[in-house]
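Each remark here refers to the structure printed beneath this line.
Here the complex is missing a single protein chain, while all its other protein chains stay put.
This part shows chain A:
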Amino acid sequence: MWINLTSVFVDDQDKALQFYTQVLGFEKKTEIPLGEHRWLTVVSPRYRDGVELVLEPDDHPAVGPFKSALSADGIPFASFAVDDVAAEVDRLKGLGVHFTQDVLQMGPVTTAVLDDTCGNLIQLASSS
């Protein structure tokens, strides 16, 4: 058994694809029409055969309250690895990304938390 997919609930698949590719820097891997929505995944250009992130529609009624409660408390739904959190935060701020937690070094781990504009907070993390 192994993990090949993980997902984030997004309020708009087109907007999510734009943010996750043009801003965060992932690449589209799969796009399959599936009724009202699409099976839509992105991967890191560094690991094209690695774990795929599914941009999953958030229209189930339970998802809205779940996402807003996590966001209000600043809790990230997913965490992505980067080489250098501070450099990535600078790059993304330059692209207009809002961070709910600026760069924070706690022992060997450095993190920051950003708003993915689709209703989720995403943590960036690197370890030294």
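Please note the rule applied: contacts are C-beta pairs under 8 Å (C-beta built on N, C-alpha and C of every residue); 3 or more make two chains touch, one makes a residue touch a chain; residues count from 1.
Simple rule for what comes next: contacts and distances are computed from a predicted model.
Asks: Just go with whichever of "LLM class flavin-dependent oxidoreductase", "1,2-phenylacetyl-CoA epoxidase subunit B", "3-oxoadipate CoA-transferase" or "Winged helix-turn-helix transcriptional regulator" UniProt uses as the name of the absent chain.
Replies: Going by UniProt, the chain not displayed is called "Winged helix-turn-helix transcriptional regulator".
Asks: Of A:Gln13, A:Thr41 or A:Thr111, which sits in contact with the chain we cannot see?
Replies: Spelled out, the listed residue whose C-beta touches the missing chain is A:Thr111.
Asks: Which positions on chain A touch the chain that was left off?
Replies: Its contact residues with the unshown chain are 68, 71-76, 100-102, 104, 106-107, 111, 113, 115, 119.
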